[in-house]
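Submitted below is the structure of interest, expressed as structure tokens.
The complex appears here minus one protein chain, its other protein chains still in place.
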Amino acid sequence: MVLLSWIAVAIILISSTSILIARNWRISVAWLAVQYLAMFILLLSHAPLGMALVKLIAGWVSCAIIGMTRSGLPNNPAGQGIWPRARLFRLFAAGAVGVIVVGVVPSVNHIMADAGAAVASGALLLAGIGMLHLGMTSRILRVTQGLLTTLAGFEILYAAVEGSALITAALAAITLGVALVGAYLMIASRSIPAETS
Amino acid sequence: MTITAPTIWIFFPILLGGSLAFVHNRKFLSYFSAMVAVLLALMAQFVPIDKALLIGGISLKISPSFTILGRALTIASTEGALLTLIYGGAALWFFGSLAIYNTTQIAPLGFIIIGLLVASVAVQPFLYAALFIQLAVLISVPMLVSLSQPPGKGVLRFLIYQTLAMPFILMAGWLLAGVEASPGDLALAVQAASMLGLGFAFLLAIFPLYSWIPMLMEDSHPFIVGFLLWILPTMALIFLTGFLDRYSWLRTSPQLVFTLRAAGLLMIVSGGFWAALERHLGRIMAFGVIAETGFSLLALSLNTSAGILILFLLIPARTLTSALWSFGLSVIRNRVKTMRFSDIRGVLYDAPLAGAAIVLAMLSTGAFPLLAGFPPRLALWQNLASVSNSAALWMGIGILGLLMGAIRSLAAMSITEEFIGWSSQESLSQRLILGLGVIGLFILGVFPKSAQFFLSDLPLMFERLGR
Partner (left out) sequence: MFVFVTVGILLFAATAVLLLWIFLPARRVAWLVAIGGGTLALISVFIWLANPSAQIQLPAWQPAALFGQSLTFTSDLFASAFALSIVALSLSILFTAVVRDNFFNPLAWAGNLALTALGVLAVTADNLLTLALIWAAFDLTELIIQFRFVEDPKRTESAITAFAFHALGILMLLWADAAGATSGDSFNFHSATSQTGVYLLIAAGLRIGVLPLHLPYAGDSPLRRGFGTALRMTSAASSLILLARIPAGSIAAAFEPYLLAFTTLAAVYGGWMWLRAPDELTGRPFWLIGVGSLAVIATLRGNLAGAAAWSCALILCGGVLFLSSEPKRWLTRGLWVGAFGLSSLPFSLTASGWANTTPIFFPLWIPLLLAHVMLLTGFIRYISYTRIRNEDQPAWAKNIYSIGILLLFTINLLLGFFNWSASFQMGNLTASLIVSFLTFILVRFTPRLRILNPVRAHWVRPTASTWLDWSYQIIQTIYKQTSRASVVLTTMLEGESGIMWMLVFVAFLISFFAQGAP
């Protein structure tokens, strides 16, 4: 289980970084779905299967919602961000987050009732790269992905200490809600993120 | 017959809101929603919870709790006054939507938001409130942006900042439970408090996390933003007070008092600073709202029963001021290209009541005597000065900025190249609502006792702080 958890952490590292650097929206949504799968694996070390499944399904449904909405919108290659679009810069920023995570994992693990280094690493990676994502873009699709990533990180950590059904249901509703709101805003703006199809 | 309080004040409004989403008749929506909100407010004030009533031979009892997924939603009798205030305040907005175009969504979504926020007060354990607040935030997005208009950046930032609040607060709640179990662990206590501070910094939009408020006021309909900027911070403040009430070590911590005071002053001073320099009417309201939250934080920082009394005295003033201010802005918005100072020259002569309402609401926020905001600010200033002279001075500087904002707005609306003459273009319903609002502002300002009917029982919500 420990090995599986570390594999999940590796997937999280790859998927979250890929979402950050991907220019094609289909690829980034696909990586988001993979990210939820890795989250599911990490959740299994503390939460019952049923609860972990709820989160996985909510995450995948969210991916489906934003993917389907995005697919119905025209492309708009014009960018809005002021931040360097170079992948190298984004990789560097993700690397910086990774370094910070490595530094704080032991103390966070200690605080979170010894949730496990893998769980803490995965959760902090998701939260950190999610926040980085939020700071780097103002495009609706990317903001939605950033929020979902950050929330996924938090959910992994929180599941280690809290197993309430109400919380699980509410967090699943929030995940779906964020995706729906993202979809709504995308439709409202008719805007297209900078990714090329 | 037994009915639960959450059914009446949480589930019914949510279901009603969902049903009203399919109604498009503005007048019906406005009248009906306002009437239902008033009815719910009256019931909260006059129908006792957990006591049997005999109505025409039928015994009716409102039980306080409702269990869902193993957790309880409980509305105690002490919370009746808060419900009265919340539903009463909502009625102002619902009724106000009668005279403002493009606000039909305020009643349906407003009911759902209020239902969720009442659930945030009712849920046990109370720290789960963050989840319900987050759901309310998500529901409010369609209210701010219609499908026919592209969303501004303010909405996105609102969504981001409010969403980030929830994880921090939930985590802090869990850490606080750990602190209770081992009170001697100072490091854990500091960590918990930092988490909590961060969570509330996002939720209450504390400097510098409030950039979304002016952006939203610029992008979205002021009446709708006004509603959200009233209900969300008010409930978040109640939630924060709940935290302080629940954890005695937190309540008695001198660091907390310092942090709350510093945050409050930062909000008031920065809000006043920008209000004094801003050149957009809507954004000035945003900074007024920011300062308003600062006043509430300062009241909490007093950490006394007087502080709680001031906190609750601030609520009705904030409700009326926000409603009137956003209503006035909405009336003016329909007559001008933008609400920038360069575009509103002379608008006071076209919409004198709306202009006057805006200026009076601003003055009220700036503690101008006779107006609703004055009594709580006076009490706050006096109480603050008795514990810290320098803090009182900073509060004064913030107030000065707010007053400058009011005076500059008045100048921008009234000074023209040449005299254009008075000709009120406001509709009858707009005049009626604005007139009533202005009268209310003066009544609350001269007779603060008039609000005591609702407020006297409010502190009882908090077992330790309020008694």
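Things worth noting here:
Every chain is named by a letter (A and B) in the order it is written, and numbering of its residues begins at 1.
Rule of thumb we're sticking to: a contact is a pair of C-beta atoms (placed from the backbone, for glycine too) under 8 Å apart; a residue touches a chain by one contact, two chains touch by 3 or more.
Keep in mind that this is a model prediction, so the values were computed, not measured.
The chain not shown here is touched by just one of B:Trp9, B:Trp93, B:Phe223 or B:Trp381, and that residue is B:Trp381.
Residue B:Pro208 is the one among B:Gly57, B:Gly70, B:Gly184 or B:Pro208 that touches the chain missing from this view. The set of chain B residues touching the chain not shown comprises 153, 157, 160-161, 186-188, 190-191, 194-195, 197-198, 201, 208-209, 211, 214-215, 255, 273-274, 277, 305-306, 309-310, 313, 363, 367-371, 375, 378-379, 381-386, 389, 392, 396, 399-400, 403-404, 407, 410-411, 414-419, 446, 448-449, 452, 455-456.
Where chain A meets the missing chain, the touching residues are 80-83, 104, 107-108, 131-132, 134-136, 138.
Just so it is clear, only the chains that are shown with their structure count from here on.
The part of chain B that touches chain A in the complex is made up of residues 68-71, 128, 131-132, 134-135, 138-139, 141-142, 145-151, 153, 155-156, 159-160, 163-164, 166-167, 170-171, 174-175, 188, 191.
The part of chain A that touches chain B in the complex is made up of residues 111, 127, 131, 134, 138, 140, 143, 146-147, 150-151, 154, 157-158, 161-162, 164-167, 169-171, 173-174, 177-178, 180-181, 184-185, 187-191.
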